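Only one protein chain is missing from this complex, and each of the others stays in its spot.
Order of writing sets the chain letters: A, B and C. Residues in each chain are counted from 1.
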């Protein structure tokens, strides 16, 4: 049986990149199953994602060596992953568990191929309704304004010990410190509500209701120090009407939030999201 | 043959309103075809739209008299319209004519039941591509920072002389003065692009591209002195990706803009939009 | 505190219906919160849904008596429900539990106001992943071609004993007999995949894949003897592409199915769906 690998890379744009990458794969018995590339002409940067089989499993180490040489020449940031290796994922949640519940469900039925190494909450497990929580390690790390540095240190320690490759803020209602955001850069996904136009401050659904918007949405993005302004991975919306109360909007918002977050996590787990400065390149199949 | 009327009203909420309005219609040989009502519980205000046939055309004047008495008792703002009377509409446009062209087309095929009394532009007719422009009165009112008051006075005069009941800013790239906005309050619809999150300032599609949004949209709203912040009538969005250039976004934005504007104009022409402070009540069929 | 009631009715169309219904409510201290009505002009039939508060709880019995007289005069089918009384719901499932899981989750967080009286499956509880299953009575009723009548008799008995007012086929992969379908008429909701164009027979997602459709969908409908052809309550779709394998389509189909079914169940639970021959009238808020 053949093994499937996913290669992602980015580098300054230069002629011949597709040819050289593809040739290297071919040389080491690889057969390309799916390939995407994109030139960001403004940034003069090249992005690529290739999924390929290796006819001979033993060829992988040799391919890696050869590709390292090529990558160095071209100034590539790159990663190679064996598709069978599910990513280790840590989930953070506060009290609202609609996103957590949805992610665990999709994981269970095989929709999200991830290895959930645990769940962290600033609330005790009893206050979270998700019944499948008991199947996973759980840490309760309460937080106050004063203990924030210590609490984040606890989270960091769990990240280190579990080897978590992705942290998902599944409605974790705490703002990460700049330090924590930097630590998790490119490997932490957050979900937040979005509106046309946007609203700042507390109770956004109430603001949206007062303004009479006809549409509410959600945005999943990588966490950066700039709150809610990290690179966007996925967005979607739902229609609302004057008859929707703020509570109805919250209910509809929940549905959008969990769908958008699940899709963003899926795209990340399949290595379909590449960072391009403040933007993302998303190579959908 | 029976005639169809549309009655719209709003007043402070109080028990028995539906019963009294419906009874009054029934008494004067009316048969209700479609009725909507809504209580804004925050504002304690009641809104209603009723479409009804009168079995006897002669009953209309008597109904009007009787209803005036009822409306006065209840403190109603109300309007009664003979459905066969198409609204007089004035269209304002600058150089981009995708919205203008779309509105005229939908009017021609009977989708938008309006009587287009003319088109005003700050550019000459020759610079606008719409070929069907020649079927309508056209005024070219150039505008500069200095001549804005005079130009708006010209527009006002056309509104007065044509008896225009609705003014549509079909990508009219000028900001109306506070005075003009007040003059047209509740009878002037504008369209503008919308994003999640929003962007201020020039070249919004370029900003949206730089930010890597995955969705662009448009909002149709009544014009108020507060620029682009009037009561929202309709909104919609379209997906975009990293591969969409700012030009692609502008192209997709055009499609959303013209659809959203056409739908908002249709809803207004059918008396389905009632103003509720900064919000609208939209009674869809 | 006031109580909220939902009145739904249908009858042959005749002048004065809105007035008489609303007057009756007003007379017995009722205040209308939300009202919808619709005339099916082809069938000459009138449909109405009214949500109202009663200022005096004691007025309810008197209102009911008075309304019964009115309803008889007009030839109405009608129902009055105290909004606080959650409907008793029985869920049927086979092996795929994405719909079951979703309905139970939405019930738990208060999105679906129903009293789940139990779950029936033709498979044992162990083969169903849903962890929250243990909170509800569960019956395992295996079925073969030969034992179908007996198995359906078992289901009927549970319906009777639990007083279930609604039966939801949450991916219950058995076709109900004509007899069973008639028994559950108007109170049994099914979900099935839908395509443009449609496909008959086994493995529809594989057929859709072979045909290269760009969109897959789901339809929730009331069960009738005519398989998959009962009155439609709700439909929605999702885009797919050539790159989606049949398995991807199944995954996307699952998401659409559970959303469409949950929405249909919500509409039914809120008495927003009225049967109009082979069609439904859906009064959305």
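The rule we apply is simple: a contact is a pair of C-beta atoms (placed from the backbone, for glycine too) under 8 Å apart; a residue touches a chain by one contact, two chains touch by 3 or more.
What you see is a predicted model; the values in this text were computed from it and never measured.
Undergrad: Which listed residue, C:71, C:117, C:213 or C:250, touches the chain dropped from view?
TA: Spelled out, the listed residue whose C-beta touches the missing chain is C:213.
Undergrad: Which is it among B:8, B:39 or B:101 that touches the chain not included here?
TA: Missing-chain contact among the listed residues: B:101.
Undergrad: Touching residues of chain A against the unshown chain: what are they?
TA: Output for chain A: 15-19, 22-23, 25-26, 29-39, 55.
Undergrad: Which chain B residues touch the hidden chain?
TA: Considering the whole complex, chain B reaches the absent chain at 34, 98, 101, 105, 108-109, 111, 129, 131-132, 241, 243-244, 248, 251, 254-255, 259, 284-285.
Undergrad: Could you pull out which residues of chain C are in touch with the chain that's been left out?
TA: With respect to the unshown chain, the touching residues of chain C are 38, 40, 194-198, 210-215, 217, 219, 231-237, 241-243, 276, 278-282, 284.
Note that in this section only the chains that are shown with their structure count from here on.
Undergrad: What angle of turn lays chain B on top of chain C when you fit their CA atoms, given in steps of 5 degrees?
TA: Between chain B and chain C, the superposition angle is 180 degrees.
Undergrad: Call it same or different for chain A and chain B: same when shared residue numbers make up over half of all numbers used at their interface.
TA: Over half shared, hence same.
Undergrad: So the centre of each chain is just the mean of its C-alpha atoms; given that, what is the distance between chain B and chain C in Å?
TA: The separation of the two C-alpha centroids amounts to 37 Å.
Undergrad: How many angstrom between the C-alpha centroids of chain B and chain A?
TA: 41
Undergrad: If I count partner chains per residue in chain C, which residues reach a count of at least 2?
TA: In chain C, the residues touching two or more other chains are 34.
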